[in-house]
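Quick one: the structure is below, questions incoming.
Every protein chain except one is present and positioned as in the full complex.
Presenting chain A:
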């Protein structure tokens, strides 16, 4: 439990707000704007009256000026239902000692959860590899965080990655629009993953992709002849990293940029988290990028 709830970390995150950039649907008033306009206190816009609209919200002042019926619409702050999806495939075990991608993902998940719970949003958790593993429905309250931490702490990397399945599963189970935070190294079929991310986005969910990348995966720092094996399937290649480093870096850069570009184009929040930075720095960086526009 202590592993993830570092008081120093938590104190640094206190006061920061995580605000969904887009309006999400909520059930309780919160700091997030509700997509349901009409009954709240904060005016949003006018819209033409159509038959069946509630006549209580007709703006008579405009009718007096223009002779046309307009309905007043309001935005209301709602509490956010967030879903944190954590990749637990074998590739997430990459790293040295305790500093694996999975542990980093756990930290990130806890931080994000804490932030959202602190602003009275409800947070759920789902883990997945080639299938959906643990699933905790969104709840609020700090007690819920402890429950999540307990699960995150005991994650064991296993099996291959199937992000698409996880996204599809989650999308089919979320009735209302919410915030989905995907924490993964995204090592899967890129086209398929992007297709499913777009699908989720089209379902009006706010989507934040935290793409975890280990520094070694970027730089390929190995020396001498090395036998590389994939961690999720069979095969091996033997190579001198010095001779393929340049080509590899170009391919990695191309691969990561494809995610970034596609996400950007589809209004999906994308953050490449390189694990050479402390977790809190990464979280702060994410929040800085996600301040409301």
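Remarks
Keep in mind that, in the parts below, a residue touches a chain if its C-beta (ideal position, glycine included) is under 8 Å from a C-beta of that chain, and two chains touch if they have at least 3 such contacts; residues count from 1.
What we mean here is this: contacts and distances are computed from a predicted model.
A chain of the complex is left out here; the name its UniProt entry carries, from "Energy-coupling factor transporter ATP-binding protein EcfA2", "Peptidoglycan D,D-transpeptidase MrdA", "Autoinducer 2 import system permease protein LsrC" or "Aerotolerance regulator N-terminal domain-containing protein", is "Aerotolerance regulator N-terminal domain-containing protein".
When the omitted chain is restored, the residue from A:150, A:230 or A:278 that touches it is A:230. Across the entire complex, the residue among A:203, A:244 or A:287 in touch with the chain not shown is A:244.
Among A:59, A:185 or A:206, only A:185 touches the chain left out of the display. Listed here are the chain A residues that touch the chain not shown: 91, 94, 185, 187, 214, 217, 220, 222, 224-232, 235-240, 242-244, 247-248, 251-252, 255.
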